[in-house]
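Every protein chain except one is present and positioned as in the full complex.
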Amino acid sequence: MTTQARSRRGGALSSRLDRPVVVAFACIVALLLLGSLYSRSFLSPDYLLQQLKVASFLGVIATGALIVILLGQIDLSVPWLVAVGGMMATAATAWGPIGAWLAIPFGVACGVALGLVNGFGVAYLRIPSMIVTLAVNAVAQGLMVVHTGGFSPQDSSSPAMRALATGSLAFGLPNAVIVWIGIGACAVFVLNRTTFGRSVYGIGNRERAAYLSGVDTQRIVLLAFALAGGLSAFGGVLLAGYASKAAQGMGDAYLLPAIASVVLGGASIMGGRGSYLGTVAGVVLITLLQSILSVVQMPDAGRQVIYGAVIIGMLLLYGREGAAR
Amino acid sequence: MTESEQGPPILRMEGVSKRYGGVRALENANLAVSAGRIHAILGENGAGKSTLIKILAGVVAPDEGRIALDDREVAFGAPADASRAGIVCIFQELSLVPDLSVADNIAIVNPPTRFGMIDRRAQRRVAEAALARAGAEDVHPMALVKDLPLSRRQMVEIAKALARAPRILILDEATSALTAADVAKVFVVLKRLRDEGLALLYISHRMHEIAELADECTVFRNGSNVATYPAGTKSDAEVVELMIGRELSAVFPPKPRQRTASATPLLDVRRLSWTNRLRDVSFHVETGEVVGLGGLDGQGQRELLLALFGVLRGVTGEVRVAGRAVAPASPHAAKSTAIGMALIPEDRKTEGLMLPMSVGANLSFAALDRVSRAGVLDRDREGKLVRQMMDLLAIRAGSIDIPVGALSGGNQQKVVIAKWLMAEPRIILLNDPTRGIDVATKQEIYQLLRKLADAGAAILFYTTDYSELIGCCDRALVIYDGAIRRVLVGEEITERALVASALNIDSDTGVVAGGAS
Amino acid sequence: GPEVVAGPSADPKCFVPWADSTKFFKFPAKAGPYRVALANGYIANTWRIQMIQTAKAYAAQPDVAARLKEFKVVSTGEDVAAQIAAVNNFIDSGYDAIVVDAQNPEAFKPVVRRARQAGVVLVAFDNILDTEEAINVDVDQKGLGVYWAKWLVDTIPNGGKILEIRGVAGTSVDRDRHDGIHETLDKSGKKWDVIEVYGKWDDPTAQKVTADAIAVQKHFDGFTAQGGDTGAVQAMIDARQPFVPFGGETENGFRKFCAKYGADGLKCASGGTGPAQVAVAIKTALAALEGQVVPQSVKLPLATAEYPNFKDGVNFYSNLSDNFFVGNSFPTCGINFNAAEIMGQSKENK
Partner (left out) sequence: MSDWRYALAQNRATLISVAFFVAMFAIYASNHPAGFSANVVETAANKGVLLALVAMAQTFVVITAGIDLSVGSVFVLSNCLASAIVVGSAGHAALGVLGVIATGAACGAVNGLIVIVGRLQPIVTTIATGAIFYGLALLLRPTPGGDVYEPLADALTGRVFTVVPASLVALAAVALAVWIPYSRSALGRAAYAVGSSEAAAFMSGLPVASAKASAYVLSGLTASLAGLFLTFVTYSGEASAQTGGSYTLYSIAAVVLGGVSLYGGSGSAIGAIFGALMFRTIGDLLFVFNLDPLWQPLFQGVVLLVAVSLGAARLFRVRNRLELFS
């Protein structure tokens, strides 16, 4: 009953805008206007492009988080899969000329591999995702510590990574944003127009029914986690490109914001409901909020309090579950 | 209406309306209930029966209208309020808590306590007494509800209601999963309660149950009460006409003549076994045949269907489809074109549908291969097929974009059937598909099954309703304790024969061989 | 427990007392070789990994190895309670000396007491303990802030707008460095406008907050960062902010930038104490075990380099990782690890 009252269709057969998405975008505008009271620069194209560029890293990572959340699962291995992506890509850069080419695919592939472990644990061993991904996060951390200590790895980004993350092709639009748009377009297509996407929504709503409908649920879950792992790692690659180097802790700051942006975008953490556009709004919101709080010289304590309060405030505006009756 | 033999109504609902978005679930509905009477409510799927009950029980708030209890107007904010007023409800969607024990569930509202903690011994006594009253002594009070089959859960639900000592007891299709034997036990209890002076509201789609039980009937159509009459004063045909607004011809479609068995039946099962629940089951289903599975509930019929559909692990024996040996390891494999199987599952809410997803997405979910190329959906084709299926089964939904959970139970069930038909299966396994479905829809489903069989499908059909076995099936396999006890063919399928073999009473000796396990 | 004696210490050039009032300890001499343990907390960053590599390398040096029966390292993660338990376990297992990089400098009072009772030498470094009962090998965190600020004051003629990129809020290191910077700037007599952001000692974070600050504030006359400096410079480059003086830490990447762009205006002062301070801590522990006089609080010298003195292969390494910390030489202690030695250490072992 509670689920029916405010439910959204999964796998959009129509493309009407969700209320949460609209409100989230309205919040973005409100936030910018509020910021502009402090400094006009918050409305300058420079600043906005800079925010979009930074948001694109979170955006790529949150794409993976969205897919997993739509399944009704959660991926806590984000921090170290991001690090694995960045560190493996930069490590590959050291393999001479081939390395420069291989860097990005190799980093992503490592993320996919660990994502497969996540997916295998969830789909085939049926361990709750919250805990397998936590364990895989610990394993990834262990691997990276061994890697750093044992192989004195290269950790500078390849030129291609730099270009991808910091360059800009046309109209001053940063490449990172273009990459995000590309990934976003793929995600929208996959979620709305493919049997895979439809199955993801189905599993998120009721895995048992999806299984009895003859969907190969285990394979879908495995794939979804692999995809999420790859996207986390790709986020790491971009981040390494942006910082021109990789470091162990680089993913720490992305786990909770990724989950928060997916949910701020109107997705249900229980799975089966949510849209990519919402996630985009959530990502931009979180990025802006963090940036504005940092720039207006708020002390850290106050920043934390305001950050939490604003998230709750916004969710109360539009993220509420249906009433029981 | 005659009020000669009854006191004034203790409960009155007047002018009650409820809308869900654009759907009018109830429109100016009225109902009066008296003590010491069993009041049946009839109506086709989506007529608003459950909505009425939910309003009465405080689960749903009405848009308008008033409820008077003992001539005092009341408004229930939550089920607990209704419960305090003595109104206890057995909902169509069960309200048992799956992870708690039977005893915990039965005593859930007011558990006996000592020093602020639940007194588990006392609670157990309460539970055992309630189970005994409901005639469900076979349920262990410490078993977890989630481990019980649906029919036992319904019995627990009834026991739970009885334990709360209601003044007004409401049963919304509370017997839909029960077998004849259980129903008989429950009826004894209900009649006793009536004689003790309770008011009972009874909703069911089984006409013969209503005939046996009710003192008074109210028919709902399109959200309003259209007639109230003393039970037994109208013929079934008249009642059906009141319900659906038109006359209904014969309930069951005519059966074709008996065929001779072919060398390679479409579905051929040999010595199928699984744990101790299935023992050497061998049978076949020809193309064009509807084969029924009968017997007491829980004798392994469900397991048989699940085993064929690739859900069970460790199944031994041989299954041949069109002569080729197959061993599907998952529904995914069973659905593949090589096998072409479909299973209409037992519980539509958890196994058949994704309730929050749209009607359209649900309908195409089992047939995604048919509406996609290389994994990419063809939305035009999907829309076309979806609308085709909605027309074929006359599914009543405002639009294909509304969540399937907003449909009435009967229409939800049709969606489950339709979604599997969309996958174009050759072998259709059905697990009690007409549970909770109104007469008119049932009739449509029977006709559909026959049409599918005629078009070349093989149908294996488990039902708890004897009349369906008799009316629908070319052959009936009666299962007892995991083995086929008897095969009845054509005219042999009679209620007498079914009951006798279901209870494992050897028709020759008349000796009962063992009780239900 | 140790005897409190008068100075000076056995090796006054290396074991420099923190202040004039610093006490000197003399532990009862024990016969070697010794069992020494390193109780590390968090491990998953380059600084800590490098620190552990250095510790292993130092313990493997022939003259040190000869005095060690066992050298055991345990990393317990973020959790201070786990680290306390590890130290307690080392004490119960009969180790002679325990070297600690504390997760929380305030949390070790009970442990210090227990070590004292058991006669175990406890030496803290990096995050030193808030006690006078154990030996601290101490970096002058506030002094580092003073160093950066003083250099900025000297380099920027008329004062101006400074971006201060702080570390992790809630830590004493962050506070001390910040205090050092501000006291110095305030005393300079010039007019300074300091914008503070938190870079969490992490390059991507520092880069992001720096980029944001530049986008909003448009221009700064100077930078100072406690860590994540490479990222901060990267943000300057990306935002095409003209190069200005920068007082920062000792990351290899930062010094690479400083060497490359020094002539273009990125004048740097790079100072800090690298992870090699662990070697000083071990050396101190061994000295104490042998019954030599050591100060309760050892003051580590800062390893600094300033524009235009950045030299490849000497005080930075263009062929090595950006994340590498360069301040690894403590010549007064005879400790002078070069980069290749540390990073290659376990490769040779494996």
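Note that the chains take the letters A, B and C in the order they are written out, and that residue 1 is the start of every chain.
Note that a residue touches a chain if its C-beta (ideal position, glycine included) is under 8 Å from a C-beta of that chain, and two chains touch if they have at least 3 such contacts.
Here the structure is a predicted model, which is why all the values come from computation and not from measurement.
In the entire assembly, the chain absent from the figure touches the shown chains A, B, C.
Residue A:Ala138 is the one among A:Ile28, A:Ala138, A:Ala160 or A:Ile181 that touches the chain missing from this view.
If you put the hidden chain back, the residue from C:Thr76, C:Thr155 or C:Gln277 that touches it is C:Thr76.
In the complete complex, the residue from C:Glu3, C:Glu106 or C:Asp154 that touches the missing chain is C:Glu106.
The hidden chain makes contact, of the residues B:Tyr202, B:Phe220, B:Trp274 or B:Trp420, with B:Trp274.
Contacts to the hidden chain, counted on chain A, fall at residues 1-2, 74, 76, 121, 125-128, 130-132, 134-143, 145-146, 149-150, 207-208, 211-212, 256, 259-260, 263-264, 268-270, 300-309, 311-312, 315-316, 319-324. Within chain B, the residues in touch with the undisplayed chain are 57, 59, 78-80, 82-83, 89, 91, 93-101, 104, 108-111, 113, 116-118, 140, 142-144, 146, 160, 274-275, 303, 306, 311-314, 330, 351. Even with one chain removed from view, chain C keeps its contact list with that chain: residues 38, 40, 42-44, 49, 52-53, 56, 72-82, 84-86, 88-89, 92-94, 103-110, 130, 168-172, 174-175, 346.
Heads up, the rule we're going with is that only the chains that are shown with their structure count from here on.
Our note on geometry: chain A versus chain C, Cα centroid distance of 34 Å, whole angstroms.
The geometric centre of chain B is 72 Å away from that of chain C, both derived from CA atoms. The touching residues of chain A, counted against chain C in their complex, run 39, 41-42, 44, 46-47, 50-51, 54, 141, 144-145, 148-156, 166, 239, 242-245, 247-250, 252-253, 291, 294-295, 297, 299-301. Across the complex, chain A meets chain B through its residues 1, 3-4, 7-11, 13-14, 193-196, 198-199, 201-202, 205-206, 208-216, 272-273, 325. Within the complex formed with chain A, the chain C residues making contact are 43-46, 49, 52-53, 169-170, 195-198, 200, 202-205, 207-209, 211-213, 215-218, 230-231, 234, 238-239, 253, 320-323, 343-344, 346-347, 350.
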